[in-house]
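Complex shown without one protein chain; remaining protein chains in place.
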Amino acid sequence: MQTDKFITPIAHAFSAGLGSWGVINGMQVVTQFVDKDVEEIRKELLGIADASFLGKFGVKGRHAAQWLQDQGVDIPTQSNSWVADADGNLVLRLGGSEFLIEDAPDGNLCEKLLKADAKRAGVYLVPHVEASLVLSGSAVQELLVEVCSIDLTRAALGTQEVIMTQFAGVSVVLIHQDLEGEARYRVWCDSSYGPYLWEFMAGIASEHSGGPIGVGNYFSL
Amino acid sequence: MKLLTCPVNGTRPLSEFVFGGEYRVAPPADCTDAEWAAYVHNRSGAPGIKNEWWYHAPSGTWFIAERNTLTDKVMRTYLKGQEGSK
Amino acid sequence: MSARLAKQKGEWINRSTAVKFSFEGKEFSGFEGDSITSALWASGEQVIGRSFKYHRPRGILSFANHDVNIMLTDGMDTNIRGDVVPVRNGMALEAVNTDGGVKKDKNRFIDSISPLLPVGFYYKAFHTPRKLFPFWENIIRKAAGLGVVNFNYPRILKRKKHRHCDVLVIGAGASGLSAAYEAGKSGLRVMLVDENLQIGGSLGFDWGGTQEAANLLKDLLAKVESLPNVEVIAAAYAAGYYPDHLIPVVTADGMIKVRANAVIMASGAFEQPPVFRNNDIPGVMLGSAAQRLLHRYSVKPFSNGVVFTANDYGYRVAQDLLEAGIKVAAVVDLRSDAKDGPLAAQLARRGVKTISGSCIYEVQPNAGKTGVKSVTVAEYDEKLNEALTRSKVTIDCDGVAMCAGWAPAANLLYQAGTAMRYDYGVHQFVPNKLPAGIFAAGRVNGVYALEQKVQDGARAASLALRHIGLGTPELSSVSPSNTAQSHEYPVVPHPKGKNFVDFDEDIQVKDFINAAKEGFDNIELMKRFTTVGMGPSQGKHSNMNAIRILARVRGVPVEQIGTTTSRPFFHPTPIGHLGGRGFHPHRLTPLHDMNHKLGAVFTDVGAWKRAAYYQVPGLSLADTVLAEVEAVRTKAGIIDSSSFGKIEVHGPDAALFLERFFTGSYSVQPVGSSRYTMLLDESGVVIDDGLAHRLADDLFYLSSGTSNAAAVYREMQRWQQMWQLDIGLVNVTGSYAAINIAGPLARQVLSGLVNVSLDESAMPAQSICEAEIAGVPVRLIRVVFVSDTTYELHIPTPQAAFVWERVMGAGHALGLKPFGTDAQRLLRLEMGHAMPGIDTDGLTNPYEIGADHALSLDKPDFIGKRSLQIIAKRPLKKILVAFALDAGYAGEMPFECNLVIRDGEIEGRVTSIAYSRTVGRVIGFAYVAPDHSALESRFQIRADSGALVSATVVSSHFIAMQK
Partner (left out) sequence: MPLRLLKYALSKDYPGTRFFKAHETPKKSYDVVIIGGGGHGLAAAYYLAKEHGITNVAVLEKGYIGGGNTGRNTTIVRSNYLTPEGVKFYDASVKIYEGLSEELDLNLFYSTRGHFTLAHTESAMRTMRWRAEVNKHVGVESYVVGPDEISKACPQLDMSCSGQAPILGALYHAPGSVARHDGVAWGYARGADQLGVEIFQNTEVLGIDVKAGKVVGVNTNKGYIATSKVLSAVAGFTPRICEMVDLDTPIVIHPLQACVTEPMKPWLDTILVSGSLHVYVSQSSRGELVMGSSLDPYEVHSTRSTLDFVEGLTSHMLDMFPFLSNIKVVRQWAGMADMTPDFAPIMGKTPIEGFYLDAGWGTWGFKATPISGKTMAETIARDHAPDLIHSFRLSRFEDYELTGEKGAASVGH
């Protein structure tokens, strides 16, 4: 493993020598786990990918919404909902007065926001270094029903809903995305639980002939 | 597993929640020692409808549930300070 | 002698695949699809088990997953239920609970001494003289129990899934199929589960000699299959009902935890045996069991049987027997008006005689009691409940089919809180008041006729849809069957007994009468005294008769007796399913791999994996820890403290929040400094401690120990809800890694790395600043927990490994060594820091640990203050002191929790103790009486062997005692 400043929190789940590592967005990640064709099949069936390299930014407090709007960020108006801007950056409203923003793979909104001056009463920066995961594929429900006790079928989810629940005993933030006809579940959890959750879900994925997909293959970077 | 409705996050299984005990208001600081000791230690243990603290762990939300401790039925849940709203 | 019939319509067996297995050492063969019991029965084996108490030979009773007397072991697995478990190639089966095999069970003598063993006998003997009880107990223990557990059976963790649906239908018989179809037409998500390998319920075997049921099944199946939103799961039983409509459905693969908006219980009914002498002889079985054998497995239950009935169902059974070519020697009907009815007439046309108003008085077994030789039939006086034996006749036969009635399979209905009532029309308990969202259909409702069952299912479905909020029209209720399906008292007394009510536990009629005589005349007491219903079949075939008998004994109506409470599980459920694949979440620090590479041995601290120590080849654990300590004392050590709790308190009221939350004073705390924090609960008990670092007027950064971090943050959030201060709380525990670099060379290790001055004046003890290491922003804190010179770095998690490597690189030449939590414990002890949870317990107040200095009692308020005012008035009973053993002490080493003894009484206890190489003494903390807490006071510790070891109270700054 090459030493760079940032390492994905999932790193501890990847046994040494597994897959090829690379640096994306300044973070060491596994760019490919297995043969690209195999990863493509996994993607179809049940894939799990590490998106922790995406830039994240958080802010909370009673004036947080206003401050974000002042920065020109479109924010979801409802509690526990999310929007994506034209560039694909995600803005999640966690409850009423907290926001999690995640850049699109080629976005840099978070960097901009980090540089902006948020110092004022009622606006508090929240550092975000979560493990950020992607689940997708035709069999994704098979995984979800094993790790989560609430109904996550598309029909049961509200539009643009942010769900805070537990996966395999770990608190997570979850959204469902439709991207070019592909259903994607995005999951964020505390980085210290990242390796555990990754291993648990990757294990289930492989039981359904799916498995981990390298960052390079998943995000076509 | 029982379901409980967080006023912010909706209906979830009980495993996502932490029970925080009965919602109680402390007597004023100038109360007698006996009154304070009673507040600290005693509880209204008889069954009935009680207001209780519950915490939705994944979102970090404390709220109050009005629950019948005999039947385990929850009448309503609300954020503290928003008792009036349904 | 094969009892297998020619191919039957709808049979479950696959005749093209034979299955070879052995039973009690003898080779057998059956077909794929056979259950163990059907394969054995087809091969002429009728003694498949022995009863629990009397070791009587037993065969088929119900064939419905409660033939508890047929439990087998196949080497690895045990308590296998022969009636439902499919036979597999290579099984080597033996009956459980025999001594020397099912045929020659040496314990069969117990049957003949049964008078010595009346109900509750074990309460009445063996206890005097007391000394002999273990002897008898040993014998009784060995006699009890069923199968022998194989300790090599693999650990199997079955998969658990969550499922959600709108309507869950339990039971796929006529009413269940109908309910699923009607509910499914709405387009909602419907699940239909049934415990049998194939769905259809009684439609699959209760034919009554016609094709009506089979045709109906075909029709209903087609309808249900036409709806893609109806999911049908066979071989899946609903194991229990839990609040808010959670129903675990157990399959061979695992458990599906179904959460439904509405539940329709179409779970049917259990056939109940009539009670008469020798009703347990192999060959005597329930009518439905005979039908299951015939239609599912194409096996003759017997060749020449008597049907003993007390309802119309017996005639359907007789017709099915005749259709299969089995001789029916007679139908004996308990009801006096039966023989003139149309059913009897139909049978008469086929040459079968109906003897009505009569009972089977007793079964005559063959010589070895292994089968039926004949039955004695006598007139039965329903009013007197007596067999009139003056008129008895004997009928030769080799089996009996028993049809006396039903008990609703209402287990889940009860568990859901349904109020049941006894219906005197059908002589059965039926639902009276159903809980919201729960509906019942079919036999559980007392509805038996085919068309009515279909209607009842549709009715229940319409109610379920209305419950969910669909404007479905309400269908009118279906009246229960117009003729009684159950007899109100199918119990034939016999002076010689052996008329069994509970086959699991060998409980006879007289046992109930005797239990009642002894005062156990409440159904629950009777259950506990007789153990009726407490065997593995959980009363499925016995509770109803027990209730009827008790009602008769007490002379009250059945409904006054009530029923015993139904508890999960519907069928006994394997531990591997329930335990299954669980979650064991654990947290890794961002330096986990680094620690691992350095030889860390990890320990669990809460959910975290922390490095306890770093293994050095050839060094003992104790020496390893001492070497880690030595590095800190003489050079420098580094520890991964990432699991510490870290919370930011932002906002104008941040200091005020801390003032109210902790015991200390923070409003005038200078920016850039750190202060001790102590958290009490409202009763004044010490909960946690830590540090508050002030980063700005309106920003405090709190750090605390690992174990309480989540709970402390939670409490902060709760108090903030009440106080509504102008603050923002941010839990950054996972956002920052933490590293401590401690020891005399710590400054040297870091000085070349950080972009700030580490001089004592710039960075004194208890200070904090924001700095950078190799371009990574860090929070740099000067702490004194493990050594006077300790720098704590808080680093954004993703860059932690990078910084750790830089620090390790810089420290390499200086002798920087990693240390773990074991060394940390000793280091903090040497520094004289008491730790909550180690040096306190769940009731310790701050005065007892001498923490008066941490209390700002002049503040308006803080959590626990009012209690401290009360506690302060009371005499202190114990106080924590620092102590040392005498220099050069070489005797027995005391341990933590050894007691402090004075005048033979407990004065206190040791909470921490260790040999400190640094100090050259054994040092520690202990609770002593306040009178003996002054410096230089002496007290005695009782070591494990009982030896008293003298200790001296010393200043807690042990390190100052350094040689």
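Lettered A, B and C in written order, each chain numbered from 1.
The criterion applied here is as follows: a contact is a pair of C-beta atoms (placed from the backbone, for glycine too) under 8 Å apart; a residue touches a chain by one contact, two chains touch by 3 or more.
This structure is a prediction, so every number in the text was calculated from the model and none was measured.
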item: For the chain not depicted, the shown chains it touches; value: B, C
item: Selected from B:Met1, B:Cys31, B:Ala57 or B:Leu79 as touching the chain missing from the view; value: B:Met1
item: Selected residue (touches chain absent from view) among C:Lys103, C:Lys327 or C:Arg528; value: C:Arg528
item: Option touching the unshown chain, where C:Gly357, C:Pro568, C:Gly672 or C:Gly891 are the choices; value: C:Pro568
item: Full-complex contact with the absent chain, from C:Gly145, C:Pro557 or C:Gly809; value: C:Gly145
item: Chain not shown, touching residues in chain C; value: 52, 77-79, 113, 115-118, 121-130, 133-134, 136-137, 140-142, 144-157, 160, 240, 242-243, 246, 248, 257, 415, 510, 514, 517-522, 524-525, 528-529, 536, 538, 565, 567-569, 571-576, 578-580, 582, 584, 603-604, 683-684, 837-838, 841-843, 867, 870-871, 874, 895-899, 901, 906, 909, 942
item: Absent-chain interface as seen on chain B, which is shown; value: 1-2, 14-15, 18-19, 22, 34, 37-38, 41-47, 50, 52, 69-72
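Keep in mind that, in the parts below, only the chains that are shown with their structure count from here on.
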item: CA centroid of chain A to CA centroid of chain B, Å; value: 33
item: Centre-to-centre distance between chain C and chain A (centres being mean Cα positions), rounded to whole Å; value: 35
item: Geometric centre distance via CA averages, chain C-chain B, whole Å; value: 27
item: Per-residue overlap in chain B, given as positions that touch at least 2 other chains; value: 1
item: Where chain C touches two or more other chains at once, by residue number; value: none
item: Chain A residues touching chain C - in the complex, by the definition given at the top; value: 3-9, 11-12, 27, 52, 60-61, 121-122, 124-130, 145-146, 148-151, 153, 156, 168-170, 190-193, 195-197, 200
item: Touching residues on chain B, where the partner in the complex is chain A; value: 1, 8-9, 12-13, 15-16, 56-59, 61
item: Chain C residues touching chain B - in the complex, by the definition given at the top; value: 242-244, 246, 682-683, 714, 717-718, 721-722, 724, 731, 861, 866-867, 869-870, 873
